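Scroll down for the structure; my scribbles are underneath it.
Only one protein chain is missing from this complex, and each of the others stays in its spot.
And now, chain A:
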Amino acid sequence: LAPWIPVVGLEIHAQISSKSKLFSGSQVQFAAPPNSLVSFFDASLPGTLPVLNRRCVEAAVMTGLALNCSINKKSLFDRKHYFYADLPAGYQITQQRVPIAVNGSLSYSLCIDNKMSQMVTKTVRIKQIQLEQDSGKSLHDDTRSQTLVDLNRAGVGLMEVVMEPDMCCGEEAAAAVRELQLILQTLGSSQAVMAEGQLRVDANVSVHHPGEPYGVRTEVKNINSIRFLAKAIDYEIQRQIEELESGGTILNETRAFDSKLGCTVPMRDKEGKQDYRFMPEPNLPPLILYDAKSLPANMNHQQVINIDWIRERLPDLPSVKREKLVEQYGILPEHSFTLLNEDGLAEFFESVVKQTQMNPKKVMGWILNDFLSYLKQHSLTVKESPVSSFVLADLLNLLEKKEISSTAAKQVLAELWKGEGKTPLEIVKEQKLELLQDQKELEQICQAVIDGQENE
């Protein structure tokens, strides 16, 4: 059988982390009482007009720069029309013609063959980033034959990040999304928590034989976690291969991922293809951004966004942070990934290292094998840890000074997890875990043991 080449592209919607919505002043907040965060504009009351939120533009520029995009100094807003209960105006304001950022790239790393020791770097091209409105939520109540509409989310700012079909499987897509998530969280442009709907991923999947044109693609939606993303994509690839090999065809359709069954199913059919009747948004002038060169001399600083100013203030991106960790502490690259993958862990690690003489690589071992596994066992975040960096450093210092053995240290750590507020030294004393260094004392103990044995 001829080999199949799977092709995976992604459309990612990241909710912008801002106090208010993209075009109106109502608040952005998760899980608020229904319809409590809805301005007149959000409800599409006639006569209301959109006003662009500066913070949302800055978030998009930051994200574009972090993803190596060209920022369009002039971008435009458009209306995308369709009727749905959660879209009060009957159209969404988006950027279809000229988005705010284009032609970027994202590098991410994968472990080869499941070995943490071999990591390979891959790149996916970013086609564009566009600003657009989020829709409200509709909840279908089939028992009462009604739909309940909550407009709290209607109008929240989104960045749609389009990743070109450069990926080949679920694992790559998952790694790429994970890296994007870290970048967004580092920038602060989006909190990117998938469980709260702040990061939504749709996958475009197709397969073809080498040398042949790309196959028909399907769109997979309703993916609620990075783990499910990989599963959904891999399932869909397999489904398409099986379908084609048994002589079937692939329909250009939208499919939903069913996480319980672990498969994709066709979504409710929309008759034919939707014509969104795109039209320029007449109430918003073109969005003009400046850089140091193009900034007019007498321009009011409040009125403009300077791309260079934003670029200068970008924080270290995850890839840079990892490099620095490896360089500074001599840890392995794959460990730097682990440190950044867990929220707060890198800071914790660095804090411990500062407070102890122990070799950072050794500290890393304790972090990975003991500290992190305890966290996972008890489903805690670093922030929730009963063991602070101070306490752990304290413990590691005891070990480093050879006052206890490493076995004893593990015992102490187990005790520390109970969070009873005792210091490592107190626990050592309590449980008599001190390493004896005194030769004479040791001889006495050994002799006592031997004597004891003889008496039996």
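Following the convention adopted for this analysis, a contact is a pair of C-beta atoms (placed from the backbone, for glycine too) under 8 Å apart; a residue touches a chain by one contact, two chains touch by 3 or more; residues count from 1.
Here, contacts and distances are computed from a predicted model.
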Could you check which of "Ribosome biogenesis protein WDR12", "GATA amidotransferase", "Dihydropyrimidinase like 3" or "Mevalonate kinase" matches the UniProt name for the chain that's left out?
-> "GATA amidotransferase"
Which of A:W4, A:F278 or A:Y374 touches the chain that is not shown?
-> A:F278
Among the options A:H13, A:R55, A:H81 or A:K362, which residue touches the chain absent from this view?
-> A:H81
Which one, A:S44, A:N103 or A:Q191, makes contact with the chain that was left out?
-> A:S44
Missing-chain contacts on chain A, rising order, are 40, 43-52, 79, 81, 83, 85, 88-91, 145, 147, 149, 275, 277-279, 282-285, 303
